[in-house]
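All protein chains of the complex are present and in place, except for one that has been dropped.
== subunit A ==
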């Protein structure tokens, strides 16, 4: 009876059903040629298993993965930053090359100038919503905050092509002022990038922002 290589390999790998495996082992036991062929499959498997080394110490990525765990739901109202779950911050910080300040060189805007549609979005677009700008870019409102003096601040992103601009603006005497802006480039681009890299977090810390406002709080502030 002819036994092919694949069947012998499946025997070596424990992939045959027990009855078939027993039957084959009996055949192999009385045939040295079959034993030699089976040996090559058993031996390659045994040697390759040696490559399964135990690592020393914890992997450097472990801490970052733990840091991306979504915390247990708090008993507070949901924050108004629905499109920024904490893991996005990790994904963004890992995947995004920050091109740095100076976004106006890229966008053609004046440093503290907002396009009319951006001003309209700052005044009325709820967090978590996306609006298309005249330029064809998309503006996604991320979240609203209060700064240390109680002024309203809002974080948003505009994206066009593979560049994403992230902006933090605060309302000062009724006029919007830009407090932070950076352009990031998506690298690989499966998820929404750019919303959580270190520098925007630093900017939020610098203005003394507490946690994001809830959607209800935000709605009440925007109505004023």
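Keep in mind that, in the parts below, contacts are C-beta pairs under 8 Å (C-beta built on N, C-alpha and C of every residue); 3 or more make two chains touch, one makes a residue touch a chain; residues count from 1.
Please note the rule applied: contacts and distances are computed from a predicted model.
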The complex's invisible chain, by UniProt name, from "Succinate dehydrogenase", "RNA polymerase sigma factor", "Carbohydrate ABC transporter membrane protein 2, CUT1 family" or "Cytochrome o ubiquinol oxidase operon protein cyoD": "RNA polymerase sigma factor"
Contact with the hidden chain (one of A:62, A:175 or A:206): A:62
Sole residue of A:10, A:34 or A:151 that reaches the chain not shown, by the stated touch rule: A:10
Residues of subunit A in contact with the chain not shown: 5-6, 9-10, 13, 15, 36, 39-41, 43-45, 47-55, 58-59, 61-62, 64-66, 68-70, 87-88, 90-91, 94-95, 188, 190-191
